[in-house]
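Report on the following structure.
So, chain A:
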Amino acid sequence: MQHTLDVLIEAVPFLVGGVGTTLLIVIGGMLLGLVLGVPLAVGQVYGNAVTRRAAGLYVWFFRGIPILVLLFLFYYGLFHLIGLNLGAVAAAILVLGMTSAAYQSQIFRGSILSLSQGQFRAASALGMSNAQAIATIILPQALRLSLPGWSNEYSIMLKDSALVFVLGATEIMARTHFVASREYQHMPLYITAALLYFLLTWAGVRSLRTFERKVAIRGYGRT
Partner candidate 1 sequence: METLDFLFGRVMPALNEGVVVSIQLIVPSALLGVFFGIVIGTLRVYGTFGLDTAANAYAALFRGTPLVVQLLFLYYGLPNIGIYLEPYGAAVIGFALCSAAYHSEYIRGGLLATRRGQLLASQALGFSTWQSMLSIIVPQAVRRALPGCGNEIIYLIKYSSLAYIVTCMELTGQGKMIATQTFRFSEVFLAVGAYYLLIVTVATFLLRKLEDRLRIPGFGHA
Partner candidate 2 sequence: MENTPILRVENVSKSYNGKAVLKSVSLELNAGQHKVLIGPSGGGKSTLLHCMNYLVTPDSGRIQLDGREVNAHSRKELYAFRQQVGMIFQEFNLFDHLTALDNVAIALRKVKGQSRKEAETRAMAELERVGLADRARHYPAELSGGQKQRVSIARALAMDPKVMLLDEPTSALDPELTGEVVSVIRALARSGMTMAMATHQMEFARALADEILFMQGGEIIERGSPAELLAPGAATRTADFCRRLAEMGGD
């Protein structure tokens, strides 16, 4: 008991030290997912047959393969093949980001499709180009509508980030596993890690909800 306590007292700051790396991976992945996900969604909704097919293929690929397999495939395989030598954290951000893009594109696509057709037509009637209409009329609305889905995506991404320990990135999970194996105190340490993830999920979802309220347009959505 005393030993367990000693281990925990020593380990907790060490585990908390991994929060930065975990959040870096999550936030980096989310943003990359956003940057890639928006054009993917636009391509699926407004593109021609070729872009539709390409975007669909991308989504099918990244949604059909486990994160773990993608991490191995890209980190140990494809990145090397194209001469890209990345650290574990950078590789994790790329892989999680590319995967998240597939999921995020589906969220954005749903939001875009839920907007009324009339808005696009009204923008065109004002003389806007398609690109202008999408950028200034459609996306500002669609991205707001996507925020609940985004907050869901955050909690998925946070949990997926725990898999990155297989690449040796020193985030929360890797640190937990390291101390646990050294001290043979698995149970208390995994509980601590679970608690940490639980708090991060809760805090993240909460801040995103606050953000959602902040950018909300009065009387908009919420049907």
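To be clear about the criterion, contacts are C-beta pairs under 8 Å (C-beta built on N, C-alpha and C of every residue); 3 or more make two chains touch, one makes a residue touch a chain; residues count from 1.
Selection criteria: all candidates are chains of the complex that A comes from, given by their letters.
The structure presented is a predicted model; accordingly, all values stated were derived computationally and were not measured.
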All of 1 or 2 sit in the same complex as chain A; which one actually touches it? 1
Where on chain A is candidate 1 touching in the complex? 60-61, 63-70, 72-73, 76-78, 80-81, 155, 158-163, 165-166, 173, 176-177, 180-181, 184-188, 190-191, 193-194, 197-198, 201-202
